[in-house]
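Have a look at the structure that comes next, please.
A single protein chain has been omitted from the complex, and every remaining protein chain is retained in its original position.
So, chain A:
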Amino acid sequence: MRHLVFLLPALLLLLALPDTRGRYNDDFDDGEDIAEFDDNDFAEFEDVSEDPAVDVEKEPPPRAAPSSTPIEDEEDEATVENEDGQDEFEDADAQDQDMYSKYDNEEFEGHEKTNPSFKDTLIYREVPAHLQNSWESYYMEILMVTGLLAYIMNYIIGKNKNSRLAQAWFNSHRELLESNFALVGDDGTSKEATSTGKLNQENEHIYNLWCSGRVCCEGMLIQLKFLKRQDLLNVLARMMRPVCDQVQVKVTLNDEDMDTFVFAVGSRKAMARLQKEMQDLSEFCGDKPKSGAKYGIPESLSILSEMGEVTDGVMDSKMVHYLTSHADKIESIHFSDQFSGPKVMQEEGQPLKLPETKKTLLFTFNVPGMGNTSPKDMDSLLPLMNMVIYSIDKLKKLRLNREGKQKADRNRARVEENFLKQTHAQRQEAAQTRREEKKRAEKERIMNEEDPDRQRRLEEAAQRREQKKLEKKQMKMKQIKVKAMS
């Protein structure tokens, strides 16, 4: 009985094993031919239809080896091949992959063959530039900062140069001005006119000087209009188109200091421009600029004048001498009793009133050097200041004869008439709106009146006024008709 007990499980085991193996094989074999029995322990797992590119490991993986060895020992009497036992652990990962590749695809869902990517080239992602330890990637920023530094450097240099030029001009002209004017340099901040004795800086490139206290003139404003050397953009623009520094002298005269005329002399380009821009030159000097050669001054200068008598009076020998010797420095000289500045373009059309005029002498001089001025060049402008003083004194004495005066008065009347005609419609409209406003205000006042009696009385008074106005109008119309008929 005991023998039977021991024999029975052994028999059962012997009988079961082939079945399990067979079943096992069926599960993995997928209906195909059973793999050839290699010496390989896992021949039964081998998939014959596999991709030949995949390496098939002939060496058995270590962990599978122990489980299968007792079976084989009993059945096939095969020797266990334990090749390269140490290396098996190193190639574990690769062998795992190959092991998976031998499995049937249907057995595992969602398992993707990723091993090909392992063998392809690795993609190196670039480290973001701001995490790198180099400043080279920030070259645009460095460029910007360099540009800013260059701008600041240019600002400092330009500002200093302009300041030096202004000071040089003032030093060379100070004596002349102080001998001619009681007040030299006033910034207008104090209530009383006080002589500061220095230039008034309006900008980094514009310097003003107000002089007053002289016979024959109310005051003189000198503006040193330098180039914008402190602005790098302007410096670069000037490289394309050279421009000069300018000195502008504006002398305002009292009413008795000058007769009524308009006159200008200067470079041809400047004269053409001024004739279009300036209000008085466009109105009183309608003819084209005449060449200066007729009066003994260089061809490069041309003259705009209200009448010939004025030109003859202004162009005396000394003036001609000044103009001839300094023709390159003179941009324009403008004498006018109707000076109101450049033409003002108004949006609503013509202005309703004639612009205010002032008797003015306006001189514009170019500083020699064409931008590359040095402080020494300022001395060469001194004779021109002498010319200014001479002109002030001369114009005080210059008087038109009777004919000239009549012509001048006629011109002024003509200009005024033209202006009034052009603005007639606008002035009428303005008057109409004013009347309507008045009426509306009165009506509102009546409406706001609380007392009914007073309200009635005010209404009656307004009606009576309206009636009177109508009657007056009718009378006027009658008179006009009678005049027209007679």
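A few notes on this one:
Here is the rule we use: contacts are C-beta pairs under 8 Å (C-beta built on N, C-alpha and C of every residue); 3 or more make two chains touch, one makes a residue touch a chain; residues count from 1.
We take it that contacts and distances are computed from a predicted model.
One chain of this complex is left out of the view, and of "Phosphatidylinositol N-acetylglucosaminyltransferase subunit C", "WDR54 protein", "AP-3 complex subunit beta" or "PAT complex subunit Asterix", the protein name its UniProt record gives is "PAT complex subunit Asterix". Set against the missing chain, the residues A:230, A:260, A:391 or A:411 yield one that touches it, A:230. Residues 128-130, 137-141, 144, 147-148, 151-152, 155, 182-183, 186-188, 190-193, 200-204, 210, 212-215, 218-219, 221, 228, 230-233, 341-342, 344 of chain A touch the missing chain (whole complex, contact as defined above).
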